[in-house]
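Read the structure below first, then the notes.
In this view, the complex is presented without one of its protein chains, the others remaining in place.
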Amino acid sequence: MTRVHRSPFWAALLILAVLFAGPAAAKHRSGTLDTVGSDTMAGLMLRWGERLARQHPGMRVQLQASGSASAPPALTAGTTLLGPMSRPMTEAEHQAFVDRYGYPPREVVVARDALVVVVHRHNPLPSLSRPQLDAIFSETYRCGAAGGIVRWASLGLERPAGRIVLHGRNAVSGTHGLFRREALCGGRFRPSVSEHPGSAAVVAAVAEDPQAIGYAGLNHLTPSVRPVPLRDAEGVRRAPVPAAVRRGDYPLARDLRLYVNLPPGESLPAAERAFIELVLSAEGQAIVEELGFVSLPEAVLSRQRRQLGFEPR
Amino acid sequence: MKPSAPNLPMRQRLRQGRDRLATALITAGGIGVIAAVMGIAVFLVVEVMPLFWPAQSPGVGLETLWLPQDLAGLEAPAYRWQPTLGDDGGPLFSLTPLAWGTLEAAAWSLVIAVPLALGAAAHSALFMPRRLRARLRPTLELMEALPGVVIGFVAGLVLAPWLERHLGLALALLLLLPPGLLLAGGLWRQLPARLQQRLPLGWAALWLMPWLVMTWLLAHWLGPRLESLWFGGDLRSWLEITLGLDYANRNAVIVGMAMGFAVVPSIYALAEDALSGVPRSLAEGAQALGATRWQTLWRVMLPAASPGVLSAVMIGAGRAVGETMIVLMASGNTALMTANPLDGLRSLAASIAIELPEAAPGGTHYRLLLLAALLLFAFTFLVNTLAEVVRTRLRRRYRRLGGPS
C-alpha cells in the first residue's frame, strides 16, 4: 500500500482573511495564504488574520491548525512561508529545512505563553517547588524528589483530604511535551494522569473536583480554578502573572514563534511583511493580551522589527 | 412505429444482449462493492504486518505489547502506554491496558444495559398491549439514534461532575429503586379492583414513571442523611480510606452508564424479537396449565428464546467495544490496569481517535494504532458472527416447534 507522507491534518482551520503578494502589490493585497502549524496559536493567527483583512478586504487566510509538529514539514516543503509554532524547532526539523534551502528559517517571537498548574478554587495550596511537582505528576522523580506524593496530606494540607487527582493533556500535544520536559525533567508521567484532548477540558475537570490538580495553558485560566505559584531553585515564589512571564521569571514559560522562510539578505514579500508588521505592532500585541497570552516587551519587539528591516537600525 | 417482421429477431437479440451486459455489470459491481467492504480487513492486516518484522520496528514484539515490562524507577514490571516518550528508552507501547480498558468499559455498560433491556423486552413481550408496544419501539429507536457525541458530552460534562457531588444520592437511588418498584407492586395489589383496571399492569411502564420520580425525590432527601450516617459525611473519602478505592470523576461506571444507555435499544430490539418469536402455542400451553405469565416467561419462553437473547447481548457487547466518542469524552483516558470501577480507563477506539491523526504514517505508532483497529475489527466481527450463527439456529428451532416461519 503506497502512501504519500505528509503532515498530520487534525482539525484544520480555514478562515477568512489575509494576504497575497499580488501583482498590484502595495495597495491591493489580495488572495489566499496558507499557514500551517500550532493549534495553541490558532486563535491568535485567526484574530491577526481578521484584523489584516479589515485593512485589505481581498485577502483570505487558510489556517491549518494541526499542531506545532505540522509546521516544519510544511515550511520545508514550501507549502507555506509562515509556520506558527508553540515550541522551538528541533535539531532534526531545523536541519531538514537547511538541507533543502541552504539557509536557516527565520524565527520571529510573537508572544509569550506559560503553563500554569491549577487546583480547585478553594484549594489553599500556597506553592509548589519543581521536585514537588515532579513527585506529584511523575513516577520517575528525576527532579530530585525522594518519593512520590499521592495525598494532599503529604503537601501539609488538611483540606482537601484524600488522594491527589491528576489531570493533563493528551500525549501528542505540545503542552504535554513541554510539561514533561520542564516540570518532570524529562521523566515519565504517572499512568493515572487523565489525558484530556484540550486545555479547556483540563480546567473544566479541575474546577469540578476539590481534590484535583492539573496543568494547562495560561490563556485558559478561569476564576473557577486557582493557579498555583511555583518556587524556583532559590525558593522564590513565582506566580503566573503576565509581568513575571514577560520578564522570564516564571519557570514554565515558553515563547510562541512564527517561523518564516526568508532567504538572507532579501526582504519579505509584501503580504507576509504586512502580516508580521501587524503582529509586532502595538495593535497586534493588544490582540495577544486579549486572548489571554502575554505580550512581548517593547525592546524585544523593536529589536525584531529592526532585524526584519521594518525599522532603520 | 409499427415493428416490422424482420426487425423482431434483431430486437430480440438486442434485448438479450442488453440483459447479458446488465447481468455482467451487476455481477462486476456487486463483487466489486463486496470486495471493497471486505477490503477493510485486508488493508488492516497488510498495514500491520511490518510491525512483526523485527527490522522494521525495533523494540516492538508480542511480549513488549502484551506483557508487563521492567521500567526505570519502578520496582515491579508494569504496563505503560506512552507513545511520545522521547529521550531515553523510547516510547512505551503496551496494548494490554488499552484492551483492558475497552473490555472494562464494555463490561460495565452491559451490567447497566442488560437488566434494563432484557427487563424491558420481557415486559413488552409479556404484558404490554399491542398499541403501547407499537409506540415503544420507535421511541427506543429514537434513543438508538442519539449520537454518541451527545451522550458522551452529557456523560462527561454533566453527569460526571453531578455524580461527583451527589455520590450519596446515587447510592440511595441504587438502594431504593428495586424495593420502590416492589413496593409499587405490593401497593397495586391492595388497590380496589376498579382502580386496578384503570392502572393495568400492561401500562405500568407509563404510570410507574411518576412513582419513579417520587423515589428519586425520596433518594434526594435520604442521600445526604445516609452519607452522614454511614460514611461520616463523605462517601468519597470513606471509599478511599475503608475500601482503598480511588474515585476519579470520570470513571468506568460513568462510561458504563452512558454506553449502557446507548446500547439498551439494540439489545432490547433483538431480545424482544426473540421473545415474541417464540411460538404462541408454547406460551398458551403453559398458561393453560395454570402458570402465571412470568412463570411462562421464565420456564418456557426464556429457555426457548435463550439463544436469541444471548445473541442480543453479544451484539450489544460488540457495539460497546467499538463505541468511540462516549468513551473518549467520559473516561478520562487513563491507561490503567485496575479492577476498580471508580477509576478511569482508556479504550482502543478512543486512542485511535485522538492519536492517529498525529501519528506519522508508516511509523511504529501509526501501525500500532492500526493494530488496535484490527483488534477491534476482529473482535466485533467474531462476536457478531457468533451471534448470527446462534440466531440462525434459533430460527430453525422455532420452525421445528411450529411457530411463525
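For clarity, chains are labelled A and B in written order, and residue numbers in each chain start from 1.
FYI, contacts are C-beta pairs under 8 Å (C-beta built on N, C-alpha and C of every residue); 3 or more make two chains touch, one makes a residue touch a chain.
Simple rule for what comes next: contacts and distances are computed from a predicted model.
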item: Name per UniProt, for the chain absent here [options: "Winged helix-turn-helix domain-containing protein", "NADH-quinone oxidoreductase subunit M", "Phosphate transport system permease protein PstA" or "Chemotaxis protein CheY"]; value: "Phosphate transport system permease protein PstA"
item: Residue touching the undisplayed chain, where the options are B:L181, B:L218 or B:I241; value: B:L181
item: Chain B, residues in touch with the chain not shown (by the definition above); value: 15-16, 18-19, 22-23, 26-27, 29-31, 33-34, 36-40, 43-44, 47, 115-120, 122-124, 126-127, 136, 139-143, 145-154, 156-158, 165, 177-178, 181-182, 184-185, 189, 193, 196, 200-201, 204-206, 208-209, 211-213, 233, 261, 264, 268, 290, 292-294, 298, 315, 318-319, 321-325, 328-329, 349, 352-353, 356-357, 361, 369-370, 373, 376-377, 380-381, 383-385, 388
item: Chain not shown, touching residues in chain A; value: 1-4, 6, 9-16, 20, 22-24, 27-28, 30-32, 34, 39, 42-43, 46, 54, 56-58, 60, 65, 74, 77-80, 120-122, 159-160, 196-198, 200-201, 203-204, 207, 210, 219-224, 290-292
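Keep this in mind: only the chains that are shown with their structure count from here on.
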item: Chain B partner contacts - residues on chain A that touch it in the complex; value: 1, 3, 5-6, 8-11, 66-67, 69, 139-141, 161-163, 165, 170-172, 176-177, 186-189, 191-197, 204-205, 208-209, 212
item: Chain B to chain A touching residues, read off their complex; value: 43, 46-47, 71-74, 78-87, 92, 97, 157, 160-161, 164, 234, 236-237, 240-241, 246-250, 328, 332-336, 343-344, 346, 354-355, 357-362
